[in-house]
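This part shows chain A:
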Amino acid sequence: MNILEVRGLRKAYGALKVTDDLDLTVREGTLHAIIGPNGAGKSTLIAQLSGQAGSDAGSVRFAGAEMMGQPMHRRVRAGMSRSFQITSILPGFTALENVAVAVQARAGHSFSFFAPVAGEAALNEAAMEALARVGIQDRAHVRAASLSHGEKRQLELAIALATRPRLLLLDEPLAGTSGQEAERLIGVMRALKGSLTLVLIEHDMDAVFALADRISVLVYGRIIATGSPAEIRGDPQVRAAYLGEETAGEEP
Partner candidate 1 sequence: QDDDTLTIGLLLTLSGPSAVLGEMARDGFQLAAEEIGDIGGMTTRIIVVDDELKPDVATNKARELVQRNGADIVVGPIFSNIMGAIAKPVVDSGAILISPNAGPSVFAGAECHRNIFATSYQNDQMHEVMGAYAQAQGFDNVFLLAPNYQAGKDALAGFRHSYEGGVAGEIFTQLGQLDYSAELAQIAAMQPDAVFAFMPGGMGVNLVRQYRQAGLETIPFLSAFTVDESTLPAQQDAAVSFLGGSNWAPDLDTPENKAFVEAYEAKFNQVPAVYAMQAYDAARLIDAAVREAGGVADRDALIAALEQAPFTSVRGDFSFGPNHFPIQDFYLTEVVKREDGKFATSIVEKIFEDYQDSYVGDCQMD
Partner candidate 2 sequence: MLKVEALQAAYGESRVLFDINLHVDRGEVVTLMGRNGMGKTTTVRTIFGLLRARGGWVQVDGTDLTNAAPHRIARAGLGLVPEGRQVFPTLDVRENLVAMARPGAWTMPRVLELFPRLGERLGHKGNQLSGGEQQMLAIGRALMTNPRLLVLDEATEGLAPLIRDEIWACLGALKAQGESILIIDKNVDALGRLADRHVVIEKGRTVWTGDSRALRDSPEITERFLHV
């Protein structure tokens, strides 16, 4: 079953067509990677899908329901979550609170004015779990602003996970994480596959080829190729536009 169906999506900044009549289908339970050169419109696509940015035309159907025109928070509640390429966290909150508030969003009842939230075990436990999953549980009580860049990237993913989405849109989750952390995050994504659907944007080709069930290549707002990792790797057009000979040649 297709959990996400995008038809005829468009967006332009002035004369610049960033998303140009784009079609995309993502099957439930798979990891669908989107790759493409810098400035191709990948992040913009995610912004459009998540509702952060408006679209000029087109349709976005998520689990059978039309999402076009819905604000971002409604789409999240419907089960679509995202992470940001340029880290977007609550800097004054601790890492734990960052995640706990995401758990709270899913739990509802946020118009409760009296009970202190800091002591709510259910929220904190779920949050801790998400932190542990990305490997920064020992940084739980550090102010997010004081985390190192890589740790922030890990937190970014933990927040997205904590909303318990059906479809997770990840914008370069591995950027800024070094060896061991990257390995761990790749492991997390692999484990998630199946229980939920992932759309992954990444410039780390090792990770993409290791994880993706399908890959779409986005260039200048258009998808020029979609296929299995092997098909994409062999596509000369993709090599020329994005991969370059060397990277494409390397076998994992």
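Basis for inclusion: all candidates are chains of the complex that A comes from, given by their letters.
The criterion applied here is as follows: contacts are C-beta pairs under 8 Å (C-beta built on N, C-alpha and C of every residue); 3 or more make two chains touch, one makes a residue touch a chain; residues count from 1.
The structure displayed is predicted, hence computed values, not measured ones.
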- Task: Please name the candidate from 1 or 2 that touches chain A in this complex.
- Result: 2
- Under the touch definition given earlier, write down the residues of chain A that touch candidate 2 in their complex. 13, 36-44, 85-87, 139, 146-151, 154, 172, 175-183, 203, 205, 242-244, 246-247
